[in-house]
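Other chains dropped; remaining ones untouched in position.
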Amino acid sequence: MTRYPVRMAVTLKPEVLDPAGQATLAVIKERGFGMVDELRIGKLVDFSVQARDPAEALEVAQRLGREFLANPVLERFDVWMEEDLRLGAGCDGE
Amino acid sequence: MGNNVAVVTFPGSNCDHDTVWALQELGAEVVMVRHDARELPRCDRVVLPGGFSYGDYLRAGALAAHAPIMDAVGRAVARDAVSVLGICNGFQILCERGILPGTLWSNTSGEFLCRWEWVEVATSPPGWPAFVPGMRFRLPIAHAQGAFRVHEGGAAQIWAEGGAFLRYVDPVRNAATGYSPNGSVQGIAGICRGRVIGLMPHPERAMSPVFGSEDGRRFLHLWLGGPS
Amino acid sequence: MTAADVGLTRAEAMTVRALVGREPTDLEWGLFGVLWSEHCSYKSSRNRLRWLPKDGAAVVAGPGGNAGVVRLDAAVEVAFKVESHNHPSFVEPVQGAATGVGGIIRDVVAMGARPVALMDSLRFGPQAAALREGVVRGIGGYGNAIGVPTVGGEVFYGPGYAKNPLVNVLCVGIRRPGREIGARGAKPGEEVYLIGQPTGRDGIHGASLLASRDFSQADRDMRPTVQVGDPYTGKLLMEATLAAVAAGGVSAVQDLGAAGLASATAELAVSSGVGIALDLDRVPCREAQMSAYEIMLSETQERMLLVLAADGGEDALDAIRAWGLVPTKIGVTTADGQYVLTFRGQRVAVLEASWLVDGCPLKPAPSPRVAPPLPARTTGSVRVSIASQELLAMLADPDLRDRQPIYRRYDSMIQTRTVWGPEHEVAVLCLKESTLGLAIAVAGPGRWAAVDAYSGGAAAVALAVSRLAVQAAEPLGLTDGLNAGNPDQPETLAAFDQMILGIRDAALALEVPVTGGNVSFHNETDAVSIWPTPVIGAVGRHPRPERPWADAVTRVGRWIVLINAPQKPTLAGSVWEQRTGQLTAYPRVDLERLARTVHWLRQALLTDALGIEAVRTVADGGLWLALIKLLGLDGPGNLGIAVTLSAEALAEQLLNEAAGQFVLSIDDRGWPEVSAQLTARAIDHRVLGQTVAEDGLTVRVGSGSGASHWHWPRTELAAAWRLWEDK
């Protein structure tokens, strides 16, 4: 058994209203970020799965997304496994 | 110091009128100020009331912290020109703005919590000797994001700086310290820095025994500089 | 597009063609489809709702508007209504419940009233924790953020609600007399404005068609995009609308709810007796390329329609802009009664507004409108023995246990009017605008209506009004949320009729008008229907809100008195019976005697010399739970209640739920006079016992050698009732 790190993005379906994104965008546009648009806020869930192989881990992650982490009426989810993960141009937020 | 108080309304503030009413009951001269005002009116004190500014979307207080009026509040605080009281959402805004240290995060329960709590003065805020350590108030809390959190080591620093103003207590079980209804570090319910005070409970809702307690009246009376 | 696609029957489609005189366009079919849906047209219920009494001294606006309005005093009018959001809450509990709260708040705002209180009446199936949590989160999430306190509510469980949960929400608002507004005031030649959230593709056919059909798997797959509640925009919309009305120049307001722009504009036109011409290209849209059909039928939340005088609406528009909203003129009112939609330069619908709103053939109501005969009893007089452990177990029953885990997630205090909130059986609000206050109650266990809907309807009214009476509050009006199964099933419709007749008879006997309400049919899934469920909201005039009457004892040495105990107590319709799995017909309330009782109680409470210390109703959980609540589980340790009951039919005495009963604690000096007054009015009353210096509840049973004696300290009762404490 191996421990596989997984990252899941849970996002609102495109046609669903995102009040939080809408309000955030309106404010930041007024405060000097006029160049920003189409802002939507989702959830990010990082976890690890104990599994025999990546395929099994992926299957667990997808089941978890379906059954718990995403609300099928409003949301969709995408899963990344280790090999997909690339470090973004990060920043520590300080 | 006089008692001209400016109460700020952000879009989504919803305790602004309750707060104005409470302050007027105590004889203060109150003016309401809009979030988009670039200057504070002439006043001795500013109250940032409770509510859900900008829906509390993104994070509680995060968007309101950038409102034009907060630039003015920030400047006035830097000049030490006013006393500021942030209640609930107002406290969250002050933290998000960086005027007060730390931040207010989701309650441990993950749920909104509305109920009566006891809070106790842990440290007198500078300039308010009438808030005597050990003094208790029974006040309602009503928030989803009221867990006071700081970066590592931050709590000790706040105590060291004399900023740990109010903490939750449980008089029934009388636990000495550490009781917290929402997951606040060391049970902190309110903090202060200079003449700026933030607290999660709502004194403006406890103005009369009719509403369950008049400790809020006592609290605001002391904040307005009244004798104890 | 065919008539069937939009949910019309063949006969209805023929009526449409006859009215229009040609084959309607797709868009026109869509408009008829939603406006003639059960949800919008009230086609199965409208003729029956006429049975309800709607007139009363305090009525300012009866049914037909967005909310009923009653007069509290010369300074305050009260707008209130109950609304259901049952189907959407099953599809998506959080957003469904949230948008239900937003919807009823907008109804009250559309009457020019500021919402000051909410109550929620919820019904779930037995194993419904996840659904319940979602619904509670949705209600709190919206109400808390928009800043309207949730001051009470109720939660009950039953098997029929498993796939048909009920989420009924009551909203109460206040306005100054002279501020009346609503859908009726538009005149020809005025301007129609839309404000709030841009229109998206959400909820097309949502509340209207979804709530107008039974809920099978097939429908679930067809589920429309669910609407998402946005309390922040809701708050701006509420403030902007109220500010616009205060600024003047607004002649009509209509909220957008089920069937969106289609319903709002058609209803406004018909209510005001004007025509309306809309330019759909002007409607702000959230998504690109929306069709006229989508624009008209979208159920995007947080929108409001305002009609402004052609000149003189500037102040109102400025007031709206000050709240950060952009008012958009989307059309004009006309003199000809026509309903004309233009899109991309084409007239895409040309109808008469009245066809849409009043054209739908209504189900005729049956004529014999007398109370139905008593249903046959299957059980009801069975003598049950009962043990202490069973009584404690009752306290933990989902229908009876402490509701704090729910209501502590609602802000019940915001607006600083709440004198009594959710921990009491009736809410008490004091108003800065008046020395009088508001008492607000909801009632309506489905269990009571399960077998005899007439009895359940009457009892729900009886209980709601009784709850006002314990605060000496005079009822000003009722709002009724009527929930039922499929109205095309004759038995369902018959039970529905009986439920209305029960409400009617109780409202008449207690002299309270019904000023509005809501009907939710099709609460039926996979052939399982809910019990007919009447959710009654009552609003009363509280004489001295700053000093409410206690509902728990405070002193030793007071008499504990029970009023209106049934001669032959029965467990029919009670929680006890529900626990045994076999519900029988809930007993009929003696409405005439109850009328006398509440009248007396209101007077008696105002007479200090009578020494009534605390009073509450007996309802769910019977005398057993009423005594425990009268004791007060957080009361002092040197105070208790001790009563003596006869050994005969002990369980029935303790657990019957007959409405119209009250328990009181009365001091020694007042008791002789109270007893004399009750005797003079032929109101049954008996002393059960006294308050004593020993903590807890003591029940002595029988006398002499066979006597037994039970004692429960407060901690034991609390541990059973507050099941949540250690979770």
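Order of writing sets the chain letters: A, B and C. Residues in each chain are counted from 1.
Throughout what follows, a contact is a pair of C-beta atoms (placed from the backbone, for glycine too) under 8 Å apart; a residue touches a chain by one contact, two chains touch by 3 or more.
Just so we're clear, the structure is a prediction, and the values are computed from it rather than from any experiment.
Overall stoichiometry of the protein chains across this structure file: A x2, B x1, C x1.
In this section, only the chains that are shown with their structure count from here on.
Each chain gets a centre from the mean of its Cα atoms; for subunit B and subunit C, those two points are 36 Å apart.
Each chain gets one centre point, the mean of its Cα atoms, and the points for subunit A and subunit B are 34 Å apart. Note on chain placement: the centre of subunit A and the centre of subunit C lie 39 Å apart, centres being C-alpha means. Multi-chain contact residues of subunit C (touching two or more other chains): 230, 232-233. Residue positions of subunit B touching 2 or more other chains, listed in rising order: 54-55, 57. Those residues of subunit C that touch subunit B in the complex are listed here as 137, 140-141, 144-147, 230-233, 235-236, 323-324, 407-416, 418-419, 430, 432, 545-547.
Within the complex formed with subunit B, the subunit A residues making contact are 19-21, 23-24, 27, 31, 41. Within the complex formed with subunit C, the residues of subunit B that make contact are 11-12, 14-15, 17-18, 21-22, 51-52, 54-57, 111-115, 140, 142, 144, 202, 204-205, 207-208, 210-212.
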